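Data first, discussion second: the structure below is written as structure tokens.
Omission of a single protein chain aside, the complex is shown with its protein chains in their original locations.
Up next, chain A:
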Amino acid sequence: MKTGAGILIDSLKELGVEIIFGYPGGAVLPIYDELYEADIKHILVRHEQAAVHAADGYARASGRVGVCLSTSGPGACNLVSGIATANMDSVPVVALTGQVPTEMLGNDAFQESDITGITMPVTKHNFLVKDVKELKRTVKEAFLIAGTGRKGPVLIDLPKDVLTEKINPEDLYSDVPDLKGYKPTYKGHPNQIKKALDLINESKKPVIYAGGGVIAAGASGELVRFAEMFEIPVTTTMMGLGAIPAKHPLNLGMLGMHGTEYANYAITECDLLIAIGARFDDRVTGKIEHFAPDANIIHIDIDPAEIGKNIAVNIPIVGDAGQILADMIERGKPGEQKGTEWTKQVHKWRENHPLKIIDDGKLHPQSVIRKLSEILNGEGIIVSEVGQNQMWAAQHYSFKNPRQWISSGGLGMMGFGFPAAIGAQYARPNEHVVLIAGDGSFQMNIQELGTVAQYRIPVKMVILNNMYLGMVRQWQELFYEKRYSYTDLPEVDFVGIARAYGIPGRKVESADDIEESLRKAIETDGPYLLDFRIEREENVFPMVPAGAGISEMIGKHETDDKGDD
């Protein structure tokens, strides 16, 4: 005989789970009791939100399903924003929550919350297990749903009596039932693929717009081969960074609101847009009528609901990006590239309108990121918070590989980065994991310094400290006449706080110290915090104002040349 909690742990082990990020409480005591001697590692975070972000970071860095655990009511509610984050970025996370005993369900019992009701709109699916017999197969089903098709978070709510009830393991339902309503399509329709190939051959100015779906599908290799075969320039979304190496000659960098000028020009001028695993988010498209206005559009996505959601598409192809690109590579005719004139034009834009960096001896965030990229040779795992820090990292780090860049895209969740970095470090223990944070977002989950200290997690924390909620301040500067309403933050002694947790750190105030301090942090065993006091009113440029077309950028390189920024 086994308890439900024992069955749960066994099921997780069977599915290959090695680590759980969690926080205990009354409703999940039976699980914690099992964890006491289970050979699954459990990381005690300092806030449940961090548990789900860490599971999310683990999943993004590893490509596997991340698992988090919380108690009922307050614990479960603390997971919600993290679940929503994973949902918006299609990250496979399984969230386990405790629940009051089944006979108390619906009675407003102590620490009860209807967490399946609350999370319905922000999960791919969720379950309330009312019968211990269902437990094992529900766990299997949850992992299957989270980790296949368009990936996403799945929550399993576990009433306490289900966790304590004893059952003979032979009496469990163990096979996942046939999920009649869940049959993801992986193979692209051959006719659609043929039509797409014809369109590619007819086009003169094609561009690929690759999103996070390429990385989720593990299709970066296919993407690069496909682009090379037809000589098509590639621009990626923020979520797609790393899908093609930053230094690849066909890479145009990121597009959209803070994209490169050349990516946004290429999109505006192209006659064929091939969207792959990307969802035409408004931060990418700007004013939708100005987005690729003259282009035919091919849209490849595993989620049929993404196709035609925001923009009308000529050729939809539903399926797995890797398989579809492989099919296209196999069936396409190389050598007939139409790209040459076009790629020349694109290269010219790239040369004439590079991302700008200022070389005036002051401490600029762009230089910090570039130096970091240089020191790590474009490798390592870079996790960002949200705001200017995120955009500078996205723009200036030269990513070589997929799953190297971890950032909250869809929800833009401040406080995500630090715990996600913890998760990423457990997923890839041999990599350098560097958190890029703003002083605002770092303070949103700053308590995780406790977790990092307790387990000596060697995450390097790089704070780009402008003593502002920088990105909001930037909008206030540009669109609200510099009325900085509630966006300045007082000075914080981050190094002192780290020290209180026993974590070494350093405050950096001069550009001359960038390289040395970064090297020192990276060479140090264990965690390390760097507090870079950057130029306070530095902005992220170029920038497409909300609602403008993406070629209508401000802070462009050419305006700079004229000296009238």
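Definition applied: contacts are C-beta pairs under 8 Å (C-beta built on N, C-alpha and C of every residue); 3 or more make two chains touch, one makes a residue touch a chain; residues count from 1.
Methods note: contacts and distances are computed from a predicted model.
A chain of the complex is left out here; the name its UniProt entry carries, from "Tripartite tricarboxylate transporter TctB family protein", "OB-fold domain-containing protein", "CRISPR-associated endonuclease Cas1" or "Acetolactate synthase small subunit", is "Acetolactate synthase small subunit".
The missing chain, though absent from the display, is touched by one residue of A:G63, A:P101, A:G218 or A:P304; that residue is A:P304. Check A:H125, A:R370, A:R403 or A:R473 against the missing chain and you find that the one touching it is A:H125.
Think of the hidden chain as still there; on chain A it touches residues 116-117, 120-121, 124-125, 128, 145, 179-182, 303-305, 307-309, 312.
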